[in-house]
Each structure stands twice: as C-alpha cells, then as structure tokens.
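Input: a single structure, listed below in structure tokens.
Omission of a single protein chain aside, the complex is shown with its protein chains in their original locations.
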Amino acid sequence: MADYLPHTETEVGAMLAFLGLGSAEELFAAVPAALRLAGGLAMAPGEPEPDVLAHMESLADANRAHRLVCFAGAGAYDHEVPPVVRALAGRSEFVTAYTPYQPEVAQGVLQAVFEFQTMAARLAGLPVANASLYDGASALVEAVNLGTTAAGRQTVWVSAGVHPHWRHCLATFSRGSGHQVVEVPLEGGVTRWPDEPGEPVGPGAEPPGVLVVGYPNYLGCLEDLDAARRLADAHGALMVVAADPVAAGILRSPGDAGADVVVGEGQPFGTALGFGGPYLGLFCCTLAQVRRLPGRLVGETVDVQGRRAYVTTLRAREQDIRRERATSNVCTNQTLMAVTAAVQLGWLGTAGLAEVALRCARGTRYLREAVVAVDGVELLTGDAPVVRELALRTPVPAATVVERMATEGYLAGVALDALTGADGDGSVTADDAAHGLLVAVTERRTRAELDGYVAALDKAVRS
Amino acid sequence: MADYLPHTETEVGAMLAFLGLGSAEELFAAVPAALRLAGGLAMAPGEPEPDVLAHMESLADANRAHRLVCFAGAGAYDHEVPPVVRALAGRSEFVTAYTPYQPEVAQGVLQAVFEFQTMAARLAGLPVANASLYDGASALVEAVNLGTTAAGRQTVWVSAGVHPHWRHCLATFSRGSGHQVVEVPLEGGVTRWPDEPGEPVGPGAEPPGVLVVGYPNYLGCLEDLDAARRLADAHGALMVVAADPVAAGILRSPGDAGADVVVGEGQPFGTALGFGGPYLGLFCCTLAQVRRLPGRLVGETVDVQGRRAYVTTLRAREQDIRRERATSNVCTNQTLMAVTAAVQLGWLGTAGLAEVALRCARGTRYLREAVVAVDGVELLTGDAPVVRELALRTPVPAATVVERMATEGYLAGVALDALTGADGDGSVTADDAAHGLLVAVTERRTRAELDGYVAALDKAVRS
Amino acid sequence: MSAAGGRALSAPLMGRDGEPTLFELSEPGRSSWQLRTTGVPDWSEDELIPSGHRRTGPVPLAEVSERDLVAHFTRLSHRQFSVDLGAYPLGSCTMKYNPKVCDTVAALPGLAGVHPAAPASTVQGWLALVVELEEALCAVTGMAAATFQPAAGAAGELTGLLLMRAYHESRRETRRRVLIPDSAHGTNPASVTLGGFQVTTVPSDARGCVDMEALRAALDTDVAGIMLTNPNTLGLFEEDIAAIADAVHEVGGLLYYDGANLNAILGVVRPGDMGFDIVHLNLHKTFATPHGGGGPGAGPVAVSERLVDFLPGPRPVRLGTGEGSPEGGRPDGAGEGRPAHAGPPGAARYGWATPARSIGRVHSWHGNALVLARALTYIRVHGGDGLRRVAERAVLNANWLRVRLAGSYDVPFDRPCMHEVVLAAASLKRRTGVRALDVAKRLLEEGFHAPTVYFPLVVDEALMVEPTETESLQTLEALATAFERIAAEADEEGGLEAAHAAPRTTPVGRVDEARAARTLVPTYDARP
Partner (left out) sequence: MSAAGGRALSAPLMGRDGEPTLFELSEPGRSSWQLRTTGVPDWSEDELIPSGHRRTGPVPLAEVSERDLVAHFTRLSHRQFSVDLGAYPLGSCTMKYNPKVCDTVAALPGLAGVHPAAPASTVQGWLALVVELEEALCAVTGMAAATFQPAAGAAGELTGLLLMRAYHESRRETRRRVLIPDSAHGTNPASVTLGGFQVTTVPSDARGCVDMEALRAALDTDVAGIMLTNPNTLGLFEEDIAAIADAVHEVGGLLYYDGANLNAILGVVRPGDMGFDIVHLNLHKTFATPHGGGGPGAGPVAVSERLVDFLPGPRPVRLGTGEGSPEGGRPDGAGEGRPAHAGPPGAARYGWATPARSIGRVHSWHGNALVLARALTYIRVHGGDGLRRVAERAVLNANWLRVRLAGSYDVPFDRPCMHEVVLAAASLKRRTGVRALDVAKRLLEEGFHAPTVYFPLVVDEALMVEPTETESLQTLEALATAFERIAAEADEEGGLEAAHAAPRTTPVGRVDEARAARTLVPTYDARP
C-alpha cells in the first residue's frame, strides 16, 4: 500500500463512528448504487514511489531529443537557465501555494508577480502587463478578444508571419467567438500589407478591428511596425504585436511603435523546454485597455497600517465575479512561470538581457554566413534581416534533414511543414514548407557547435 | 569577468576614497612588499559559471562507478534516499546557516539536531547523542579518547573486526594521543577475546582502559557483546561499540548490552555515497560520560518568556572555551548530515527502519544461498550469522573480480585487501585479504539484480 | 541610494518590514549573469541590426548581485503561505499535499530538456507517457479518449464547448444555449460565452442540487448541453444525475462534466457511467500537481466515443502494427504532418495523429507536458486502489468537519457531503457582525489558510472548506477548534473589533483592495 494518506486504521474507524457510519462505503450513500463502480478502477494497483520513479526515468530515457545540440526554436528556445534561478523559482513556497487569495500571507508571490509585470511591461514598452496567460497562443487569442471588443468589430487581419500554431489556435477559438480571421500573406519574408488602406485582403469585407503582426515574425524576419501602425490607424483598428521577448532585448520596443497590445511566449525566461509546457503567455497593453485585460493583475496598495502591500486588483473583470460577461475565462494561469521569469530577468538584469539578445544575433549571423556555403542550401527569406532565428531551404525535405542530423547529435531545427501543415500557408508555399528548415541559434551555442552543425548539415543534405 | 562580487567600479572608488586610499593595492600595505605576489596567482583566469559547470559535468561523466549496480558497502551503503528527504534537507536555510550561535534565530537547525540526537540515542540504546562528528572513524577516535580519559588508562583493546580504515585512523591519531592500541584478532569471523580476563592480548602489558568491538563487525558477523561487556567489567574498562546503524534497526541495541559509548557511520541515513564524504559520525554515550562528550550537544530549555527553546549546551567542554583542555578539538562538524539523518529517520519512522533492516537481511540471505552455488566461491566467515553484509572468498583475486564485474555493470563489492592492506591484519590473513570480497546487499537490490550478480560472478571467477 | 540586499527585516523570522523591490535593490553596473564562452565573433549591434529596428538603450530591468537576488527571493518565499507550511482548506481547490517525487520527475533532463518540435522518433518516451496517462484518465473517468492540450480547467471547458459545437454542427444542428446550475464556478459561464453559446442558469433546489423542474423547463432542442460539477460546488452529489442525463440527452444535448471535484469520486463512480459526454479534469487539483501560486495546471478533456473524432490534434497515439496506421484518426507521423516511421524501422512505437474532424489546436504545443508527468507519477503510486482510498479519506475528512462544526456555524445543506463542506457565517454575522471574511482572516492568525469565502454564490456568507485527504485527524481537530474559538470569541465583548483587526500576526495586515483598484499601480513605474 503506497500513498500519502495519514489516516491510521484506528482513526478511520473512530471517524466513521463519529459520523455514525459502519463503513467507508457508506460515505457514498448519495451516489446511486446502480452507478457505483463494482470492481474498483480498471487500473493496476499502486506501486511504491521508487518503482514509479524508475518507470518515469525509463520513459525519460526513451527520449533522445534532449541529448541533441539544440538548434530548434519556433517559440521554444534553449537558453541558459542557471542553477540559481532554478533554485529560487523552485522554492516550495512558490511551487505549492495557491492563487494569492489571502494577500496577508501571499506577499511573496504577489510581489514577485508585481516585479514580473514591471519587467514585462518595460520589455514591451507598455504600461500594463498581466500576471500571465497559458502560452503565446492563448495570449494572442486573448489579445484578439480584447481588440475586437475594444474596436467593436469582429474582423481580424493576421499576418501570416505570426507563429502558425498560434494562428491555428486563433482559428480554433474563433469558431466560438465568431471572429473573422483574415490571413495577410508574406512576401520576401515579411507581411505584404495592402498598399492602400482600402485594398481588400482576403475575403473579409468588413474593415479590421484588429491587426496582428509578429516582431520578429516566426521566420525570424523583422517586420515594419510603423507600416502596420499606419494601417491600423487608417482602419481605427488595434494593433497587436506578437513579439519575441528575447529579441526585444535588442529591438525597438513594440510599444514604442504604437502597439496597443503586445503578446509573447515567455518560455525563454527561465522555463524548461519541457516538451512544450508549462510555458508562459505574456500579455501587455495600454492603460486604455486595462479594464478589458484578461486574467490576473497585481497592483500595489497599502495595508491597514499603511505598509506597502500587493494584491490582485481590478478583479471585477474576472470570471469568478463577472461570470458570463468576464473579459476572459482564464482562472488558473502560469504564475510559477511568471515568478520564474522575474527571477531569470532579475538574474540577467539590464546588461544581461541585452547581451543574450546580442549573442543570439551574433550566432545567427555566424550560421547564416557559414550555411550558405553548403551546397544546395539557401536562405529561405533571402536578404531579409533576421535576429535570432533563420529559415533555410534545404535540397532534400527538411524533415529528412532533421532525422538525419539527429543521428549526428543535432536537433537541426524545425521543419516548416511541421508548423504550417503540408500545404504551407500564407507564409510559405507547400514546396517551401516541405524544404524549409527553421533554425534558432541561442547564446548557448558555441562556435564549435555551429561549425559542427554546418558540417553535419552538409552531410545530411546529400541525398 | 565572472564572480559573485557586488561592487561596482564607482563604489570601489568611493570606498577607497572614504578610506583615503588611492588604489586597492594600498589595502595591503601591511603585507611586506617583498612577500607580495608580483604577477598574480599562477592560475587560469576565471571562467563563466556555465563553462565551469560543463567542466564539472565532464569530470562527473568520467566516473563509471555510479552507473554500476552497487554491491559495495564497508560502511558506505546504497540505501534509498527519497526525493522528499533530499528536498527538505537541501533547503537553503539549513544548508547556508552557520553553527547555531544565536539560538533566537537558529531554532530550525537546533530543533532538527535535537530530534536527530533523540533518534540516534534511541537507536544506540543510550541516553545521550552528540550533534555529529566527521565520520565513523573520527567518532571511534573520539570514543577512545573519552574512554581512556574516563578509565585513566591508555591501553585500548580493539577487535580486528572493527573497520580497518577506522583502525588505521586510530593508529594515526594514537601517535599524538599516546594510546597503546592492541588489536584483538578474529577467529571464524568473530573476535577471539582472551578466555580469561588475565590472558594477555598482544604486547600491551597494562590492562585495557577501553575495549572496542564492532556490531556487526566489518565482515558482517555478529559479535558476542555480552562477552565483551564481561571482559570490560573484569578490567574496569569502558566498552565502545562500533555499530552499524541500519543493522541496529533489527538487532539488540548496544546500550542494552551495556555499551558505554556507541559510535557509527551515519551515512546510511540519507547521505549520498559521495565518494566517501561528507558523511556523519554518530556518537552516543551514557549520562556518566556526558561531561566528556566530544563536540556539540543541543539541549532543550526555555526562552525569557518560558517558551520551549533549544540551545547548544555543556559548552564548557568545547575547544573555544576550554582550549587545550577541551574534550576534543572538533568545531565544524557534520550538522547538515545530522539534519539529513533526522529527516530520513523521520521518513522511515519506526516501521520503515525495521523494514529496511529486515530487507537488507533478506537480500543478504538470498545472496548467501545463491552464491555458494558458484564454483570456487566460498563464505569467508563460514557459518557465522551475518545481517547486512557478507564476505566471500573468490578463487581469483577479489580485485580482479571487481574489475571484471565492473565491465558487466556491477560494483561487485569491496576487495578486502583494499581495506586491510595487502598483508591482511588481525581480521584476515594475507591470502584471505587478496581473495576476500565484501558484499553488501541493501533494501534497494532486487531479486533480478541479485540473480544477475550471481551470474556475473560466476563468469568473473573463471580465470 | 539603493536598498540593502543583505538586510533581512522582511523575513518574518527577523521583523515586519516590507521587502524592497528588485528595482530598489538595483545599482547601476551591478550584475549576476554569466554566459558560456562561445567563441562566436563579436559583431556589434550596429553590424547586426538595421538601425530602424535597434533599441536606443537596453531594456531597464534591475541590476543586482546574485547574492542579493537570492536573498530577495528567499525572503519573499518566507512571506508566502503554501501547502508545505500547513493546511490549506480552500474549497473547490483541493490543496492536497504535492509529493516531492513529482518535482524530481518534472526535472528529469529526459523530460524537461525535450524541445516540443523534436521529431517523434526522438520523443518516444514523452509520447508513451502521454498515452499512458490518457489510458489512466480514461479508466478513471469512463471515457474513450482524451486531449492534453488544455493548459488549465477553464481551457478544458472552452475546448469541451467547442467539441460540443463541432458535434452539433456535424449533425447540422444549431443549438445556442448551454445550461449551468447557479452554483457553478465562474469559469463555466465565461467559457460558455467564449464558446459562442448563451448561458441559461438553472437554479438549485432546497437540497442544494439541480432543481429538476427548472431543468426540465429549460430544456429544448436549442440546448447544446449542460455543464455540471458533480459533486457540485456545494460539495453535494447530484443524486438525480441519471435523470438529468436522460433529460438532457433526450433533447439531443450533451453533458459536460466539470471535473474540478473529481477527487470525491475517484474509484467510486465515473462520469462516463453517469452519462457524461465530455469531462475536463484539473490535474492541479485531483492529481496533486502543485498549484504554483496560481498555475500552471493542466486541464485535459476526456470524451465519449462519439466525440473522439473531434478532439484537438495532433495527439500522441500508440502506432498499430500495420505500417503507419495509428489507432485512430489521421496519422501525422514523426514531425506532425510527416510519415510516422522516419526513425529506424520499427523503432517508433508512438506517433502523432490528428482526429478526422478535429476542432484544431488549442495550445501552442502539446499542453502543460511537465504537469502531465507529475500527474502520471501520482497516479501510478496510488494505483486503482489508492485513488479510491483518496476519495474515501477526502470525503471522510469533510464529513467529520461538517458534523463537528455544525454547532458553531451554519451548515446550509446539512446532509452528508462529499469532499468539501460549505459552511456559512450568516447566523454569526447576524448575531455578532463577524462576517465570513473576518473568519477567514482570523483563521490566518490561528495558523491555517482560510477556506474559500463567498463562493458558491448561492450561499450567503459561504465558508467552503475542503480539508483534502492528506490532512490528518489531528489537523482537522486543530482546525475545528480554531473555527470554534473564532465563533466563540465573536460572541464575546469586543469580539467584532478583534475580528476586524485580524490578521495581526502576519507580515502585513488587511490590505486595502479598494485603493488598489482606485489608484491602479500595476507596475513599479506607475507608482505615484
């Protein structure tokens, strides 16, 4: 018998007696007998913890990806996470707390989140950040919900440079929310916005209420935010920027370019790759939109004695109070990842974040220069400036390249068709999707690894 | 520049100016110029933490021992240490505290040590336990120091069944303390005490002030503690028992058999194998000896408001107060391991410790029965009852067996000559030392591992 | 002058000061970061980034030493209550003990270090893990298949509602309404709206259950389905569940099970057997994955056979023996969209498949994967027998408290409850002025986290207590005694003032929430 239950048999007996019951089964008298499980769950009996740990270790060992030198990105990056960040963010007080409903005994989480909000907002160049959403995609979906409500229009123009999975999520949820999502295709790696505001984009007749653009976009290219802002203004639309928060360390802030909402994937700030989650949805907006903000927000206030204190605020937006008219349905979010990001950003600091961004850019440049020498490999987005990620075109299918390079010890990148689907989309043609390889170079990649990568690639593309 | 120093260049300048100094070098004016290092340390410059971590990982990877199924013991055992124990004992408040000099802000460590002392004392069957010594060997040395002082005689009879390394340490330190250490040999795996109290043992003319015996002894055999006690009484000597604390979970307690001092190696209680340290010296004694106790002792008391509180006590024994007349020179000890043991013993609890001991005994029995079927392998100590460890005699040198079995994935045990030296000692002959293999079976060893071990042994002993 | 990082007065061990923010601890030029040596040429920013895209200066974060970083967050952790410090009887939240072994599992490099876009041939362990968890949760719920993409309960709800929509649409039916009992959690109505449906609230009856009459009256073919929590948020089992299921199914609606309270019925009764079509589970409740101060969680959605084809994709599947034919749906193979067998032949036993009529993706990747690893660990340790024991002990604890406290607090629905009991301070308030909120704050002074207050909304001055199965009888005794003492003190002279003054032992006293909303300070930079 392996479990974590404290009750001794004697105690169970005494407690049942106190309730006037003869057996544990009687506790469930309210459950109609016909519905009750007769033979117990069709599951193996409990195993001792060490056996289970061994099983989980064997599952972990059955993976290979973590042993490969990582050049995969697409929103999930292999950045340095130092032991100090893991130690602090892993403290059990942060890990095993609930949502800070009782601020008097939750100042730890509240203050850490307040610090996170401050740093996220500074990064975005906007005055407000919330206490986290599930991931980049959900942040985008929430931004579109906010934007359409604010604009009073359901049409959303989304650049095809926004991460394909995020666009897929937007499509999924639009079935419920009723948004008209119109994809604006790329050309030469960047969004081909209509030349004139009036020019139609796709089937959407109504002018857009929201305009979404990536910065950099998912192919690594730098979009013209000013052009997007002008277009948004021309339509009276809100501008949502899906920003890479690490690249933001070196790039002009989206807020500076006039973004109304900035969303992003916060995984790069101290969170493990973890097969895709838990990650961290970043969400920042202008003060004008704060009452439409989805999710939790921590604000500074004082206690009865006038001491500075933190508390979740503008709660009336939230589902537990506003119910069907809430700005969002989010309840449980990714607070621990927000706390982790606060610790990681505290560790990086002003200079460290800039340095990480710069090193990513340097590594990307190095790879870009080296890789064009490989026979048959081309830059998919031509000369477009890229910062921390770049798309290649490989002579054999990219998926094949990835498989081959895995046997050489490299996670070569992400085949574009794994993101877009086999048919490509507004960002790439079907053929480019099949031969497109998205490669990320973080600050952790050494020159030796980059050189090794190029050599392995050279071998892998020979069909 | 990689370090953990907070000073900015501006601050360094301002602080030097405050001191009226022009450079950091001037801080060292008191150091005669002729002695100062001219060119700095002959060492590589600092490296960033991630590089260093990679270096340390490569050193760790250069070891193989941790990947072998462990049948080695000899005082260091592969017991289960669950994640919960590691998490609690690893809390930074315990790890980064100093000795509890200010009890008002050190109740955490003090109470944990008090609980450790209580459990160690219960295990030994004695009323007092200290707050830890370095390891089993140092605990033995301290016990002999205590015993000779108490008895007023320098002669010490030590059973050859006491761990050879501990006896080596005793020999080393006796050069300073001036004890006459007389080794009492084994016969059939157990100590061959003189039949009559008067019968001489070795060269020591003076009757013993201290008598030391292992329980079980290092070959795994159960000694007759009553006989040892009778002999000690006959000489007015103190009896020191070097006990295995896990076996103690199933064996009669040494205190019950009349031990004056019980020492042991506490590593089995939650501490990593760690290439031999840090470990945990256990030290328990009678109330009569408490004022001679080496090292730190935590006692219960009250604070000014009458609240229960803990504090280090009987401090006048210690070196910082008594100086050259202190009972011991120990200062820094192994408190964190004592805290770890408290957590591990709390986790095991009454039933768990007994179960671990029982499972060790079962595994040992299983191996003992299976191993005699291997051609040429014999039990070194014949029919002597063993509990958690047993000595085999292998047809090829034991060291060869160990090397061969390492290539099969087993750490086969400890070759006896690695403990005793090539010439053997009072515990084994030179030939037995060369062919003796000490094998430990902990509760972690599965039947499949035991069967695999026997098969690999069978292969390894074929010369 | 920046604040002193080495001063510990904000640690409750030492004092009652506030902790400076990271920004107040910051000193220009100080730093913690260290990055590996790469040997990559050090091109300047100018050479790398076109000028129009460059920042003018670095993002101002904070500049602190590693030492101060550690001290800051360690002290903050001491200002935070958590399960690891004591009982956390928050109703509807199932704040049970989170086994430490799960932390170890979630940190295994073979799980934590895996990139989500790595090809299937390199993530066989992860795929196997998810499939194993799916099988376990199907066994627990009595459903046919599950998706693990939803990152929390609310995300699961919305996913479930989109499944409901897709199902009806596939039958060319337009149904606009979803029924929700008035005791439901706020996420339910909010999700209904986002799912494009309208909420129809069904009142509770005097026994705290769905009012069958009202339900029947609300049912017609415009009803897409009903969302139920069972046991409901009053801690009561909906005894008429079979009748409810029949009635809803009769009009062609689907039954959605909000699994937040599954803890009560593990191994006792299964949502599938009760007639539910869609179930979301909160792994961060029932399956003991820690709540992280607000998240992450995981909200997998399990469905009955007829909805499997609509599940989000791609999903991990065990591959059949036949070449490239996973058990269900369309095989996506190794890298989502490619043949499954790109690895060494026969090696890949698991792959990806997108169900034929999938509603599409609902997460950037595959959901909160590391949370799933924790949950599977928990489930395997308990097994079928242990999970049943979990439910028994959770229900035993809640009922013990109910009976014990019936003398000092209102028990609005005084009949056997399941895993939680809803008490109320309504009489106490009438008698003494002491409200549920005051009771909550006083409990903090007694060394316990407060219960959930003012929820469910249908109970006046609600105090919703969920002790969970990992608290001992001794803890229940102490908690009950504390509750009783609070009630008794309220009746004393000056009791109201004392209650209002609570909590007095915590690092900050009652917090001015109104001011926080009135003068919004959402970041350090917004401080007046």
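Going by the order they are written in, the chains are A, B and C; count residues from 1 in each one.
Note that contacts are C-beta pairs under 8 Å (C-beta built on N, C-alpha and C of every residue); 3 or more make two chains touch, one makes a residue touch a chain.
The model shown is predicted, which means the values in this text are computed figures rather than measured ones.
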| item | value |
| --- | --- |
| Visible chains that the absent chain touches, using the contact criterion stated earlier | A, B, C |
| Identified contact with the non-displayed chain, of C:L22, C:L479 or C:A498 | C:L479 |
| Selected residue (touches chain absent from view) among B:V201, B:L282 or B:V414 | B:V414 |
| Footprint left on chain A by the chain that the document does not show | 2, 4-6, 8-11, 47-51, 54, 82-84, 86-88, 92, 105 |
| Residue numbers in chain C that touch the chain omitted from display | 1-17, 27, 30, 34, 65-68, 70-71, 74-75, 78-82, 84-87, 97, 99-100, 381, 444-448, 470-472, 474-475, 477-479, 505-507 |
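Keep in mind that, in the parts below, only the chains that are shown with their structure count from here on.
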| item | value |
| --- | --- |
| Where chain B and chain C are represented by their mean Cα positions, the distance between them in whole Å | 46 |
| Between chain C and chain A, distance of the C-alpha-averaged centres to the nearest whole Å | 18 |
| Numbers and ranges of chain B residues touching at least 2 other chains | 49-50, 82-83, 87, 92 |
| Per-residue overlap in chain C, given as positions that touch at least 2 other chains | 30, 34-37, 66, 70, 74, 99, 101, 103-104 |
